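All protein chains but one are shown at their positions in the complex.
A and B are the chain letters, set down in written order, and residue numbers restart from 1 in every chain.
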Amino acid sequence: MIWKMVWGAFGGQKRKNALIALTVGLGVSLAAALLGVMFDVGDKVNQELKSYGANLNIVPRGASMLTEMYLLNDEPPEGEDLNSKAAENFIPENELFKIKMIFWAYNIVDFAPYLTVPVSLGPKKVLLTGTWFNKLLSLPTGDEVNVGVTALKSWWKLDGPPGDDAAENEVLVGQRLAQDLNLKKGELIKVTAGPNTVSLKVRAIFDGGGPEDDRIYAPLALAQSLANRPGLVESVEVSALTTPENELARRAALNPGSLSRLEWDTWYCTAYISSIAYQLEEVLPAVRVKAIRRVAESEGAILGKIQLLMILLTILTLLCSALAISNLVTAGIMERGVEIGLLKALGASNFSVTALFLLELFLVALIGGAIGYALGFGLAQIIGLSVFGTTIDVKTAVIPITGLMILAIALMGSLPALRILLSLKPTEVLHGR
Amino acid sequence: MNKNKAFAFRLAIFSLIRRRSRLLAALLGVALGAVVLFGLISLCRDLPRQFRDEFRAYGANLVFAGLGSARLDLNDLKKAKGLLPPNKLLGLTPLRYESVRNRLRPYVAVGVDFAQSQKTSPFWRVTGRWPNEPFEMLVGADIALNSDLKEGSFATIDGRNPNQERYAKDFRIVGTLATGGVEDGFLFMALADLEKMTGISGVADLAEASLTLGADELKTLAANVKATVPSVEARLVTRITDSETNALTKLTSLVYLVAVVILALTMICVATTMMTVVLERRKEIGLKKALGAENNRVAREFLVEGAIVGFVGGFLGSLGGVVFAQIVAYNVFGRVMTPRLYLIPLTMLVMVIVAVVASRSPVKKASGIEPALVLKGE
Partner (left out) sequence: MNHILEIDNVSKIYGQVVALRDLSLTVPQGQWLAIMGPSGSGKTTLMNIVGCLDSPTVGQVILDGLNLGVLSHAGLTAIRRESIGLIFQEFHLIPYLTALENVMVAQYYHSLVDENEALEALARVGLRERARHLPKQLSGGEQQRVCVARALINHPKIILADEPTGNLDETNELLVMDILRQLRDQGSTIIVVTHAQEVAAHADRVIVLEHGRLVQDRVGAKERVDNLETASLMAG
């Protein structure tokens, strides 16, 4: 019977119901779109912010305090022999694939190993850094990924082709160094490191706008042979998508041991920079993983702000549609005062009248919500495509959240109307007052 | 006719104030719309500036160096600093690198202006405290980890200046600096202390500046510095500036797009609210027609009411919008923003238009219906 009544009312108030559905639909579509974007905006903006470079630095645990500055010093420091660094001060190159095998492997966007050797270029001492430019890495899982500085240092401006890992005698020269020594693209240079001298071709000049402009970047194998360190690297820079840090992450970063079992699981399974660092330390032997605060901190702050902004906007949107729905529903109830009065006069309890009314409302809201969700999905894609140039990954979590939102909006919106409904006295209504 | 005008006014006012709850609904709808409109426009206008400040967390975006391999003269730096717009300059610190030793182990000591470097490099994390007395220093986290140079201890720093004169000085280590970058392997001291210790002053290797400017403005500025002070080379930190331009464009266009969509929705919501408020009064329209009112006259009355609702709601909403924009700016960006009061009349105008346009179609429709039908409750 209740269904018949609901169905009847449905047809009877077509216009109003259409308006309610429209409003619910609009509210939900916007909220779904905003939520979709919000959940994905972290990753998207994060991707954008990746252009700031790596946010994790992997160094060997026993790394010597000797800084690169000293490698340029004419006078080798007393008591330190550049070539006497023990093997534990390096990371084996063939272990690096493990970086892509951690729990958050999917979040590792890129990484590049480095091995720096001081070399003589004519009369000048310069640093030559061996690295991967765009290395194809085969993982034991069967996946293949490309990693290296070409993508990691996207801000480099090259006047020639990007570095090639296979072209072992071709190097990239920093813009300041090139200016200093008047080097040109395509020129041949002779580089000496200890007993080894090699002839190299300048593949391209790059402008990185930082200290790297004074260096030479070469394929890793070249640096390894010049330094006589086959199969070893000094440090690795990793660029990872991370979740902004919170209280838990900060505590964990200080000492993971201080967490309770549950906290530890939460922390480990969230892409905090500290948990990714921890997982990297787990898979690579004898390394220390440091968060590059310049990138990590700023990234977290900006992401947090964008998400907060989106949440505020979503709430505002929902509030607006709740108000509009409230108006529509209240108007609907007022119009149907006589009908409701009659139902009450016929002995319907407040509960059953309310149930009838809410059932109808939820049906309308459901229809509106379904349409709205579809619209919102499209809207999210439009936003994604026009802003980030990629589609938005609408997380499945959005569906139940949107469903809850529909219920909440409809309920919130109908509260004032329900009050009117409950306070209706059948005699008054039927007498047309 | 004056009496009639007064009565028309009385009708409109009483229709507004005596139907309190429904008026409240309409006003609330319009006001909320105005809050959104006003708030979003102000936010969008302010967004690039707000985000730009945010992006300064990435550190310096303009560096000064000497020409070629020459060191940077601090007097030249002062001249160059004079060319930077002071209200856009967050901080400027010279950096001077010196090779020093402690107990025969080699280190790099960096002389900086601590007060300024806290501004140019907000990502520096210092445990302990920042040096504020003469001959205090910070040690990089890696050094602290691998040597006995730790917070709270004293260290004798010695070395030889370019004139081959030996020097030595005791420093108190007051804190540990962690950045995750090369800084973790340096010792940081005040530039003045470094100058006193080495006996050489007036030079630096680099100077870092953080300016709240976009890449194009920075380029002009750098060119200007090069032209005015030829011995100083000003370079953009392209890694920072390029990424910022890129990210800023994306972020602002994201918020703009979202704002446009929200505005559209809000206006539709305001419109539906106004529509229901009018639809509820179909009987009244029918009655007025039965009493002999022309369609246009009834329509005009309702539109004037809509306009009043739009006007008042728009005004109240604008005030709410000022607060809303402040709350968002404060909570999201942690700073206040000057309210753009000129947006108030604009918002009110838009709300009046929305309210009137939204009332128009239901009024037209209702006044087109034969009064007999409306009055019979059909």
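In this text, a residue touches a chain if its C-beta (ideal position, glycine included) is under 8 Å from a C-beta of that chain, and two chains touch if they have at least 3 such contacts.
Keep in mind that this is a model prediction, so the values were computed, not measured.
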item	value
Given B:Arg45, B:Arg297 or B:Arg335, the one touching the chain that is not displayed	B:Arg297
Among B:Ala115, B:Ala192, B:Leu349 or B:Ala372, the residue in touch with the chain that has been omitted	B:Ala372
Selected residue (touches chain absent from view) among B:Phe14, B:Phe154 or B:Tyr330	B:Phe14
Touching residue (missing chain; options B:Cys44, B:Leu287, B:Leu319 or B:Leu346)	B:Leu287
On chain B, residues whose C-beta touches the chain left out of the figure	1, 3-4, 7-8, 10-11, 14-15, 18-19, 283-284, 287-295, 297, 370-372, 375-377
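Assume only the chains that are shown with their structure count from here on.
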item	value
Cα-centroid distance, chain A relative to chain B, in whole angstrom	21
Touching residues (chain side chain B, partner chain A) in the complex	25-26, 28-29, 32-33, 36, 39, 51, 54-55, 57-59, 68-69, 97, 99, 101, 104-108, 121-125, 141-143, 146-147, 178-182, 184-186, 235-243, 246-247, 250-251, 253-255, 257-259, 261-262, 265-266, 268-270, 272-273, 275-277, 279-280, 328, 331-333
Chain A residues within the chain B interface of the complex	16, 19, 22-23, 26-27, 30, 33-34, 37, 41, 45, 48-49, 51-53, 56-57, 59, 63, 65-70, 73, 77-80, 153, 155, 157, 179-180, 207-210, 290-298, 301-302, 305-306, 308-310, 312-313, 316-317, 319-321, 323-324, 326-328, 330-331, 334-335, 379, 382-383, 386-388
